[in-house]
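Okay, here's the structure, questions in a sec.
A single protein chain has been removed from this complex, and every other one stays in its place.
Letters A, B and C name the chains as they come in the text, with residue numbers starting at 1 for each one.
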Amino acid sequence: MYEHDVIVVGAGGAGLRAAIAADEAGADVAIVSKLHPVRSHTGAAEGGINAALRDADSWEDHAYDTMKGSDYLGDAPAIETLCQDSPYEVIQLEHWGMAFSREEDGRVSQRPFGGLSFPRTTYAGAETGHQLLHTLYEQLVKRGIQVYDEWYVMNLAVTDEERPEDRHCHGVVAYDVQTSEVAGFKARDGVILATGGPGQAFDHTTNAVSCTGDGQAMAYRAGVPLEDMEFIQFHPTTLPSTGVLISEGVRGEGGILYNEEGERFMYERGYANNDGELASRDVVSRAELTEVNEGRGIEDEYVHLDMRHLGEDRIMDRLENILHLAEDFEGADGIEEPMPVKPGQHYAMGGIETDENGETCVGGLYAAGECACASVHGANRLGGNALPELIVLGKRAGYHAAGKEIEEAKVETGKRGEYETATIDSPVELGEGGSPGDAVADGGAVAAGGSADPDTLLEQTVESERQRVDELQSGEDGIHHSEVRSKVQETMTDHVNVFREEEGLKQALRDIREARDEYENVRVMDPSKTFNTDLLQTIETQNLLDLAEAITVGALARKEFRGAHWRAEAQERKDDEWLKHTLLSWNDGSPELWYRPVILEGENKTYEPKVRSY
Amino acid sequence: MSQSYNRGLIEDFGRWREFSAGMWAWIFHKFTGWVLVGYLFTHIAVLSTSIPASAGETVVYEGTQVDVYTGTIVALESLLVVRILEVGLLAVAVFHILNGLRLLFVDLGIGLESQDKSFYASLILTGAITVASVPTFIAGAF
Amino acid sequence: MAEHYSSFTKGGRLWLWQRITAAFLVVVLAFHFFLLHFVYHADEVTFALSQARMETLTYYSLMILFLFTATFHGVNGVYNALVNQGLTGTKRQAVKWTLVAASVVLLVQGVRTANAWAGFTTFF
């Protein structure tokens, strides 16, 4: 067993920032990550980091934009914290040497971004995430913080009191990918989950293969509620075969979208008569899909993004990177031909419910980054607002876990304060489907008795995870997890995509149920104990099952159109009824739905919901 | 613990087919350098016969009495192998010089983008110079 | 590898000297080749001719310098090549001193030869 004060799970931007903060606060901290830190998906971020750095700008304006962008589903205290701290954190990165693009006078460059009232997106070329990730990792090396890389965290060691609010997290159990050793990592002060998004629940995504939402699934099964899972952002221009992102910059420079008939549909079909291709992400995504659904897509799949008319010089000057991406990943030459694009899953606004200090309702358990939901993005994330979330909330989680005094959180977690319960209208049984208590099979919180001491708890969890590994690797001939996974991914992309309607969502729940049943027979085909990726992916697939279900349940319950969530039955925002967060608790295997009102009261003012138009 | 498989040196060198210009240049430069050192040693050894020569030692060469040095050199130079080896030496030296110049430019940071072209140029020039000098080298050998 | 190294500039100095000698050698070697194969043909070489050239002090000094630079350049090149292939520890020391010894022999013998022509008997 390994033991540290603070254990950080995940080494993307959020995890690294949290570890550095915990180290600064004097804690003995270690990171456990299934990938080497520099392989984390934060490295893929292109656009930039929002921060009110200039005199003419203010954090209040940033907060206002963020609240408006969230379609009034963000919590004001969290949003204000984000916007107040972001400038300090960005300059901190600058002090750590991050290679930002520069102005003539030597200051860091900022550019305009969708939904922002001031050009406050601080950037480093078109590779901001790469620069951020590497800068943070360098600081980690400087401080000599221990990293257990290529260790896959399988479960949390959480006590099993009746109410999640009484439970406590004492550490994690991880699997060493190189040797297949299963070991306990005891955390004396706290565990911080920073495992990134669940993009792999969809079959077409800009997210990495490693984005399987493990942290969300583990926290969920340990009793922590998942918040606002139905809000998934789809990016309108991704390459069809790989999901690689083609930056909004192409449309910004004048790129045009065409359907199979050669129509500039954004105008000709009246999707956005003013802004055309430059309308907001959700509008363009919906337009593209409508074209495809009505038979005007190319190969029934995608539309064309054409930038040939910009001319080779301008393309080379401002969009060179895009040429490489289209060439390398789609075999398309952007100078000679239009590039195929279609909407792809991009970001999950929801996640593990936390407050603005990263704390969950389970004692000693924190979450930060894309896996968490302190609710800074609400129903829709603005471009450039995820990276500040990593560094601001990552740092706060690190400090808090290490016991450093910081302001008390205003956002509440767990079933405390004001909330209402609800029932789920599902066509099939959800969750574990009648086998609760089978700790090994469900991979949930271990029945260790609430009073067990941390060491025993950890050892028992290790033992049950070890059994899980053995069981997955033995047994009779079964099906391969990839069949289950593609079933889930396909149904999610067919039914829980940009367009959502009741029947489709129910179909998705049925498919997920079926996939869950199939998963009962899943078996790892590779018997090896060395670098067994088959085993890891099989476990990840189970996580995706739980998360896909949570996303779909939320989407089915929310009968309104808000931010990224569109419903055929109710194509408008309903503030009287739906100014509330969707929460889903695992409840030992049978998901329970409840709601909590959105906090619109900020430090100095209350945000009044307005119509979101740009 | 997992073990791992070390593919060893054999495989490294088995990859020569996949080498690129810069690697070939490196190998050739190394080879020619070593040949040149080897020659330097032999060269001095042969030339050393001038020491006894200066002390008046002589040998009989084709019936005439000459000093050891002249005798040795003339004897060697009359052998065809030696002449051929000398042409080889020239090729080696010319390549080493040309590629050496190329490397000096690379060290100065000049023309790095065309490093492969300058390597091919060195090869071709070496060939040309060598061929052009064959008559001179062979002259009088028969 | 993680430990810190103290300033070890010797590598840099040798590296620089390798380039300096190379630059010098380009000129001298070309001259040497030209003189001995094109101006005078190889089969015309005789003791007397060499003697005539060596007796000029400039030629003599040039040849001595040629000998020293070529020896340094060649031997240092060989040493470097071996080090690049990961030669370390005692083996490396052994190779180093063998090379030094060989160089010394070469230089001594070379100078003696030149002296024989030039008619110096003083040095060795």
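Basically, a contact is a pair of C-beta atoms (placed from the backbone, for glycine too) under 8 Å apart; a residue touches a chain by one contact, two chains touch by 3 or more.
Simple rule for what comes next: contacts and distances are computed from a predicted model.
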item	value
UniProt protein name of the chain not shown, from "Oxidoreductase NAD-binding domain protein", "Acetyl-CoA acetyltransferase", "Hydrogenase" or "Succinate dehydrogenase/fumarate reductase iron-sulfur subunit"	"Succinate dehydrogenase/fumarate reductase iron-sulfur subunit"
Chains in view that touch the one left out, judged over the entire complex	A, B, C
Hidden-chain contact residue, picked from the options B:V74, B:V106 or B:L125	B:V106
Selected residue (touches chain absent from view) among A:Q460, A:Q473, A:Q489 or A:Q542	A:Q473
Selected from A:A272, A:I335, A:I424 or A:M525 as touching the chain missing from the view	A:M525
Residues of chain B in contact with the chain not shown	2-7, 11-12, 15, 17-23, 25-26, 103, 106-109, 112, 115-116
On chain C, residues whose C-beta touches the chain left out of the figure	1-2, 4-9, 11-16, 83-86
Absent chain, residues of chain A that touch it	1, 35-36, 38-41, 43-44, 53, 87-88, 91-92, 94-97, 99-108, 125, 127, 129-131, 134-135, 138-139, 141-142, 178, 181-184, 208-210, 239-245, 325, 328-332, 459, 462, 466, 470, 473-477, 480, 482, 523-534
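Going forward, only the chains that are shown with their structure count from here on.
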item	value
Whole-Å separation of chain centres (CA-atom averages), chain A against chain C	67
Gap in Å, rounded to a whole number, between the CA centres of chain B and chain A	64
Multi-chain contact sites of chain A, meaning residues that touch two or more partners	none
Two or more partner chains touched - positions in chain B	none
Residues on chain B engaged by chain C in the complex (per definition of touch)	30, 33-34, 36-37, 40-41, 44-45, 47-48, 50-51, 53-54, 67, 69-70, 73-74, 77-78, 83, 86, 90, 93, 97, 100-101, 103-104, 107, 133, 136-137, 139-141
List of chain C residues in touch with chain B within their complex	19, 22-23, 25-26, 29-30, 33, 37-38, 41-43, 45-48, 50-51, 67, 70-71, 74-75, 77-78, 81, 102, 106, 109-110, 112-113, 116-117, 119
